[in-house]
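Below, a portion of the complex is reproduced, with chain positions unchanged.
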Amino acid sequence: MSHYYRLVVSCPDRLGIVSRVSSFIAGQGGSITEASQHSDLESGRFFMRYVILADSIGMSAETLRDTFSPIAEEFEMDWALTDTRQRRRVVLMVSRESHCLVDLLYRWTAGELDCDIAAVISNHEDMRALVEWHGIPYHHVPVSPDDKSAAFGEVQRLVDEARADCVVLARYMQILPPSLCERYAGRVINIHHSFLPSFAGAKPYHQAYQRGVKLIGATCHYVTEELDAGPIIEQDIHRVSHCHTPNDLVRFGRDVEKAVLARGLRWHLEDRVLVHGNKTVVFA
Amino acid sequence: MSHYYRLVVSCPDRLGIVSRVSSFIAGQGGSITEASQHSDLESGRFFMRYVILADSIGMSAETLRDTFSPIAEEFEMDWALTDTRQRRRVVLMVSRESHCLVDLLYRWTAGELDCDIAAVISNHEDMRALVEWHGIPYHHVPVSPDDKSAAFGEVQRLVDEARADCVVLARYMQILPPSLCERYAGRVINIHHSFLPSFAGAKPYHQAYQRGVKLIGATCHYVTEELDAGPIIEQDIHRVSHCHTPNDLVRFGRDVEKAVLARGLRWHLEDRVLVHGNKTVVFA
């Protein structure tokens, strides 16, 4: 099967970037199958994502990186060149609510998520049977309300041991400590069960019910130290009415959460999400 | 053309309400063309809306009200019985943004809004030609930042003079004083250009842009003293991405605002919106 190199760039916008990069790739014989660009006029920053058929270029990802490096330096690029053969390693963290976990496992099995699921970590035992049935290691790390540091020390150890490229809080329901937010910055994806910035914090569906909103939502975002305030990757909503109880909102919410998290994670794994400041460029 | 009576009821939920009301109507020979009920389990309150073919009942709305009154008393109902021949009188208030005004005038002309538009009040002259072209009186009431009370005194006088059943803030951009909010409680409809409770206050699209949300919205609600916090009638959203500038958000927002306000107003005029506490039951 074909594999691809993905070149993702963010840099100050100036004349000739596309020309330079595309000429470089053409010069190597590189066949581009997808190309996306964006100039952010407010910040003056430029973003691009190229997908290149690896076989069209006669060199490894590593050599290609070395060859490209001077251009990156010249244009002051934040950049990455990934090889789709190097599958990302993902750790899922869950609590007792299983809908996101079940959904991600199904999509992973169906080939919708191009990654290895290296491990599942949970503060409860509930999901062990399901996870192990999929052949994935399951780690039970209880979080004591009195002293969470031991638990998060263990979480860190497990994530590092799993060599995780990405951690997904699939309804984990615990707040990560600042140390972990910082250590894995840009690599931890959360699903929040509201249309942020509305109803940040706990029990958002009950807040939504009390406010009498006519739509509820969910938000997939990168985790930062400030709770529920990190860069938003994707959001969606579901219509509700006076007929619906808080339980109905929770039920509808589950469907929105699953869909939004799955899209956000897929885009992240395909290098489609570029963060700048507290916002994202998503080449969906 | 047929006309209809609309009976709208809210009362403490208890045994036999529907039976009593429907038997009463059947006893008068009343043919029910639409019937909606809702029991709010949390508050223990019951809501209903019946539409009755007027010709099937051999009495005027007034007589019907008198006849129904003892039942209403027995069940401690908040209720109203309206006659579709009595068209509601609506006053529109606008500022400089014309999209909601233009949209409502078109829908009114096309027969989508069953009401008389008694007058348009604006703090600017901009919309006079368009409004007068539709044969509707236009009142320019400038609002001085230093002393708004004179202006709102004049607004009150004009609304009262117009015998308005309903006031629509179609992007009026001024905050009504508490005295008017109270005087016209439950009869003033506002369109807020965000998905409330997100981005309450000024410049919501710019707030949304800064936060990097992936959906923007609009909210149609009844005006109460607390700014942007009244009962929500309807909401909707539009998808946005990193490609979109604040101007694009404003442009998309206009379409959502028009749609949401038009639905909210139509439902209000058709007695489909029942307020309880700070929420609404909408028999859409």
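Letters A and B mark the chains in the order given here, with residues in each chain numbered from 1 onward.
As a working rule, a contact is a pair of C-beta atoms (placed from the backbone, for glycine too) under 8 Å apart; a residue touches a chain by one contact, two chains touch by 3 or more.
Remember, it's a predicted structure, so these values are computed and weren't measured experimentally.
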item: Total identical subunits in the assembly as filed, 2 in place; value: 4
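Note that in this section only the chains that are shown with their structure count from here on.
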item: When chain A is superposed on chain B by its C-alpha atoms, the rotation angle in degrees, nearest 5; value: 180
item: Residues on chain B engaged by chain A in the complex (per definition of touch); value: 38, 40-42, 195-199, 211-215, 217, 231-237, 241-243, 245, 278-282, 284
